[in-house]
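This is the structure I want to talk about, given as structure tokens.
The complex appears here without one of its protein chains, the remainder shown in place.
Take a look at chain A:
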Amino acid sequence: MLELPALGWQSIVIFVVFAVSLLIATYCTYAERVIAAFLQDRVGPDRAGPYGLLQPLADAVKMFTKEEFFPGGANKALFVFGPCLAMITALMSSAVIPFGNNMSFGNNAFFLQGIEVNIGMLWVFGVVSLGVYGVMIGGWASNNKFSLLGAIRAASQNISYELAMGMSLIAVLMISGTLSLREITLQQSVAGEWQFWNIAKQPLGFIIFLVCAFAETNRTPFDLPECETELVGGYHTEYSSMKLGLYLFSEYVNIFVVSAVMSVLYFGGFNFPFQYELRDWLVSNHDWTLAGAQNLITLLGTVGLFLKIFAFIFFFMWIRWTLPRFRYDQLMRLGWTILIPLAVFNIVLTGGLILFGVI
């Protein structure tokens, strides 16, 4: 039996979360291409390995072996720092997401979560907003007007949509009364009670959050900072080799994180229907120990959460190959004159419903 202190178990969890985020982001590049192909009646990459599953490796080799180019007059330190920051912030935000409930082996009990903090949601928001600096620094350090313009577009878009996103979140916090993501998850399923996921209580808030999530991760239809078909390439025009790879990669990590956050906030996180009934049934009818049954439930819940996350990632890609890009003024009008008032209305509505005891 492994005798590790609690921190030891937790550090393993942190490492696994880190590795899994990277792995999923890697295969997002493959999924993006295959889904794009399927939506366009093609078959996508299928040459590298069975079903093209080694394509991400081939892409990585390509990225690493390309020429590393520094534009003249660029601020070298910041030029390198930009993509690093984008990647670091993207990875940091997955630390607080509860990927599963608690597990226990003998006396060792631990959460399937990097760090359990009571300000989990604030942490995610704080770190995600730092991601703008990666874009901004990269665009500014390139010593290129177009990069700078792209960076400014990215920054203003992210800041605009963060407002509506934060406000749609406040409605969730009003219901749950906590910032801890684990607490929010646990509240969405209570043993022996008929409890709905937050999506049933916050449909409007969810739609606002979803739209803002698209804008925050620079995905179509809000991919104006990049819009490779219109601009030269946005803030990463001057980037090549793996530094460009890091920017593209951080986008996929962000998609993964924001999908996880949406699953946790609105779709019950690691809960799945009839989990407590299953646990009690195992304990009473099959002589399982309570801890063993709970471990099984936790693992199943983790699988369930990942299914929810994959569904969201698929949705992100599905939207990308369906909708055309917004114009910049349309983007700003949607953010400031529609989503923010809607979010405020949602707060008032939620407040009223809580006041009259409906939810």
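Just so it is clear, a contact is a pair of C-beta atoms (placed from the backbone, for glycine too) under 8 Å apart; a residue touches a chain by one contact, two chains touch by 3 or more; residues count from 1.
Here, contacts and distances are computed from a predicted model.
> Name the absent chain by its UniProt protein name; which of "ANTAR domain-containing protein", "Fructose transport system substrate-binding protein", "Sugar ABC transporter permease" or "NADH-quinone oxidoreductase subunit I" is it?
Listed in its UniProt record, the absent chain's protein name reads "NADH-quinone oxidoreductase subunit I".
> Write down which of A:Phe15, A:Phe38 or A:Trp281 is the residue touching the left-out chain.
A:Phe38
> With the missing chain put back, one of A:Ile199, A:Ile319, A:Met332 or A:Ile354 would touch it. Which one?
Residue touching the absent chain, from the options given: A:Ile319.
> Tell me which residue among A:Asp46, A:Glu68, A:Glu230 or A:Glu277 touches the hidden chain in the full complex.
Reading the full complex, the residue touching the unseen chain is A:Asp46.
> I need the residue numbers on chain A that touch the omitted chain, in ascending order.
35, 38-43, 46, 207, 318-319, 321-323
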